[in-house]
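Left out: one protein chain. Kept in place: all the others.
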Amino acid sequence: MDFDLSEEQSLLKDSVERLLADRYDFEARKRHGKHPEGFSPEMWRAYAEQGLLAVPFSEEEGGIGGGTIETMIVMEAFGGALVLEPYLSTVVLAGGLLRHAASAEQRAEWLPGLIGGETRYALAHGERQARYDLHDVGVQARRDGEGWVLEGEKALVLHGDSADRLIVSARTAGGRRDRDGIGLFLVEAGAEGVSRRGYPTQDGQRAAEVSLSSVRVGPEAVIGSPEGALPAIERVADEAIAALCAEAVGAMDRMHRLTVEYLKTRKQFGVTIGSFQVLQHRAADMFIALEQARSMSFLATMMAEADDPAERSRAVSGAKVQIGRSGRTVGQGAVQLHGGVGMTMEYSVGHYFKRVTMIDQLFGDADHHLARVARMGSLLAA
Amino acid sequence: MDFDLSEEQSLLKDSVERLLADRYDFEARKRHGKHPEGFSPEMWRAYAEQGLLAVPFSEEEGGIGGGTIETMIVMEAFGGALVLEPYLSTVVLAGGLLRHAASAEQRAEWLPGLIGGETRYALAHGERQARYDLHDVGVQARRDGEGWVLEGEKALVLHGDSADRLIVSARTAGGRRDRDGIGLFLVEAGAEGVSRRGYPTQDGQRAAEVSLSSVRVGPEAVIGSPEGALPAIERVADEAIAALCAEAVGAMDRMHRLTVEYLKTRKQFGVTIGSFQVLQHRAADMFIALEQARSMSFLATMMAEADDPAERSRAVSGAKVQIGRSGRTVGQGAVQLHGGVGMTMEYSVGHYFKRVTMIDQLFGDADHHLARVARMGSLLAA
Amino acid sequence: MDLRFTPEERAFRQEVRGFFEQNLPKDIHAKMIDGRHPSKDDIVTWQKILNKQGWAVPNWPVEWGGTGWDPVRQYIFLDELQSFPAPSPLQFGVYMVGPVIAQFGNEAQKKHFLPRIANLDDWWCQGFSEPGSGSDLASLKTRAVRDGDHYVVNGQKTWTTLGQYADWIFCLVRTDATVKKQEGISFLLIDMKTPGITVRPIQTIDGGHEVNEVFFDDVRVPVENLVGQENKGWDYAKFLLGNERTNIARVGVSKQRLRRLRELAALERVGDAPILENPRFAEKLAALEIELKALEMTQLRVVAAERKREKGKPDPASSILKIKGSEIQQATTELLMEVVGPFALPYAPEDEGDEHGHNEPPVGPDWAAPVAPTYFNWRKISIYGGSNEIQKNIIAKAILGL
Partner (left out) sequence: MDLRFTPEERAFRQEVRGFFEQNLPKDIHAKMIDGRHPSKDDIVTWQKILNKQGWAVPNWPVEWGGTGWDPVRQYIFLDELQSFPAPSPLQFGVYMVGPVIAQFGNEAQKKHFLPRIANLDDWWCQGFSEPGSGSDLASLKTRAVRDGDHYVVNGQKTWTTLGQYADWIFCLVRTDATVKKQEGISFLLIDMKTPGITVRPIQTIDGGHEVNEVFFDDVRVPVENLVGQENKGWDYAKFLLGNERTNIARVGVSKQRLRRLRELAALERVGDAPILENPRFAEKLAALEIELKALEMTQLRVVAAERKREKGKPDPASSILKIKGSEIQQATTELLMEVVGPFALPYAPEDEGDEHGHNEPPVGPDWAAPVAPTYFNWRKISIYGGSNEIQKNIIAKAILGL
């Protein structure tokens, strides 16, 4: 039981925080968001140079061999700066699937470009009817000689518009909501039959609808078992949730600081509004919500590596519930305590609120995960 | 749309409030509760003399022809004084069943004694396994010549230990949870085969477990259809809930006043604690909860007389939910704002809290009624 | 005591609803049902329809176009309007400056302005809040200095709702800085075309443009545009804010939102079943409906009591309406976020071109686009018009005597 960072972890934290302090204040973020990709290619290169894209990969893969704690450190810092770049999509989601499901050859071929920052990835898994159900996959993959032909529509593909490559899930067997019969395929974004409609998201990021019309891929595009990819997808989703929890904690922490700062400076009725006990207590409630979220982010980080998928999922779902609820408490409180200024685009606090809100809507909201925990029995160790 | 009391209603309100102000302050209530019956027979006589026991009965029955509004007026005043006497059992529950289900002959025979205060009644309907389900009746009524034999156990019979007569529900046909096949029987409390075990309740009132062992009653004891009593029971239960809502509002109102008074007098840190904004806002929250409860008590009062049982039940259930939630907000808040003194038997506020809590547990708690409203579709008029 | 609407009141409700069904243009109705914003033209069109019917300004004195309805009928009208839903009249004219002019203005002002407000010939906006004066409104700094037949106004107003369309603005300005802050304020009517006025949009976090900053740089306002007496503006402002609070609960809005929620939750499916069939969701919805029903009854109690109150003296109980009304409205947006689920994510601004994909088919269900923006935008409801914290202060002081 030890909550201290190791020396390497402290170095990682310092370096990412320093980078963001230098190049990612709120004004810089506005500029970064104006790139056509919706984020800054220069920052992406900077992450590659600092080794951030290498974090979760083993040393033999060219990575630095970090675990979920290292990812948490990066994501929490990213949350604090409202980072726009597709780290979650490329490193956590696609990177995670490559780590867990791809063959050694595939990793040797694809990871250097990912880690080096040359190739960005997106995970094209969600579909309109699936909502939050990971096993609900309607896109079809049909055998075609040695290769496969993909057909169907993917929805809400995070950073799907700017990705160089897509990892596409598709049904190779069974019915739409069967757990078995799901495969993963690497698809070049520019491949024939792939069309993408990108759009901005509520939190200033980007996503895309991806349409696959008779998209042909070779046998080398299959990642893992073509009929048994769901466990890897579920595992990576849990890792992504843990990462998003950390990002949300970073965002909440910053929102809370901004709010306390505002309470100390904003004057009404001749005094700083922080002298009003009701506002003090609301800030205290927000602080409690933040710390409870931080605790569950730690839990999710720890358990995202658990061997037992049920134990892993229960803990991760519990954390997602806490993050969703705390996000609401902190986000709504931050806007309320800022008053009108918290409602404006010009000021940062509303953007944190929006990001934290969207994190709740991603990979299952608090209600979805609460139902999941309730179905899985007690979260408390015997 | 008119929220003003008529002249007669105002007179009723004044008279009951005056009676209680004179003879039912908190110290008097302690004395009343020490009678072996758990309440004051003298007060019961006083209610009879003032015509309170006659309120809901028609003039030809010897009553004063009041409706649910008049009952609300009495119950709200009773709630404010934490009245212990079996008004709900005798007048609202038993009286209600006699009004709605008994024959003219039965009413002519029984009501004078009830209205005159000579005969007290209790409704023996609940059973261990039934919890809040009114249709779950396991006590058996078996034909025996002209009459019936009753057999089984009734639970949580309010004021069942001191009642002179019991109205007992029993199954004349069908399975335990069938809606049809339930009859009502008037049973003398002293009849052979009736045994009662009385006990105090958490809120300082009394209840009893009633055991019926081959209890014989004649055909004149049957109230209404021997197989079709459930609608009357459900109607009376809704009327009782409306009455309890009013009682709870009376209790909440008093609790809230006591709390505000305490905030104005109790000093800590050299100032009255009512000067702390957090406590002011909590008192404001309690006030809002109280007024929302009062509004729903009005709705329940109005709708308890509705022709359509579904409309009636939906509104009454909605009110019970609101009363339960408001009761918690006001009751917990009152104790918290009083601090330690609110936790003591010597001081009144805790008794109000307990009564309001027990009202939530009677005839279905807030969760039970919320589920009922949810099943019945929208509460909002089209 | 009779807590039911009378047969006449019920007939009145039917009449109102019937008129709306017949006369509200379908395209505007569709927008309102979806929770999208009516355009300026929509609001003007609808106001002119209401005015033709004689229902443009129900709350005004009869001689200036008021309907003479009692508070219950006024309540029913607004309740139907909101829950239908039809666009609400532009409140800055009908509920704010109109009644002030009718009560405190001179004859010339009444004759000129009131008919134009009723017909929405003039679009009004409100110049009360300033960057430094939020909850502490009386601390406002915009000053008006008398110079011959004019006041010269300098300063800045903010949170000026729909000011981008405005022909006129009514302002609180400081005309005497040497006295207690409430006693040096005047109420001025200012033509937005006057030189020296600059309107700068404020974009809110939902991406919309509802509010503005308005800058006054040596703006010359004829003295005949002063309402009532100089330095008495605070009294008129209190009168105005008191009127503003009569419909602060927006029960009809929440009714419509809950009805819509129920429809959408029956449409949107999780796996094989509509969300509405999830018992936990159904109970959350029921709980909200119960709270709203209670609020409606509370509102009616306030309305009924209003018959006996002095006009313009707000019932402090209206603070309950503001607090509960805002909580319920906000809660409806949270439940709708649950229904829309992941499809909250795409951002499709209402007003912008196809650069952002506006003319492309929607992502997810076709009602999804305004859901998240409304959740964000409606956070304002507990902030504006006297924040909920201020409302609780009012309850504590004016009702509880703390």
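Letters A, B and C name the chains as they come in the text, with residue numbers starting at 1 for each one.
Convention: a residue touches a chain if its C-beta (ideal position, glycine included) is under 8 Å from a C-beta of that chain, and two chains touch if they have at least 3 such contacts.
Remember, predicted model here, so these are calculated numbers, not experimental data.
In the full complex, the chain left out of view touches A, B, C.
In the complete complex, the residue from B:P200, B:P219 or B:G377 that touches the missing chain is B:P200. Residues touching the missing chain, restricted to chain B, are 126, 128-129, 131-133, 136, 155-156, 177, 197-202, 207, 209, 267-270, 276, 278-279, 328, 332, 335-336, 339-340, 342-346, 350-351, 353-354, 357-358, 361-362, 365, 367-368, 371 (touch as defined at the top). One chain is missing from the display, and on chain A it is touched by residues 1-6, 9, 69, 260, 263-264, 274-275, 277, 279-281, 283-285, 287-288, 291-296, 298-299, 301-302, 318, 321-322, 370-371, 373-375, 378-380. With the whole complex as reference, residues 278-280, 283 of chain C touch the missing chain.
Please note the rule applied: only the chains that are shown with their structure count from here on.
When you average the Cα atoms of each chain and compare centres, the chain farthest from chain C turns out to be B. Centre-to-centre separation between chain A and chain B, using Cα means, comes to 54 Å. Within chain B, the positions touching two or more other chains are listed as 277, 281. Among all residues of chain C, those that touch two or more other chains are 389, 392.
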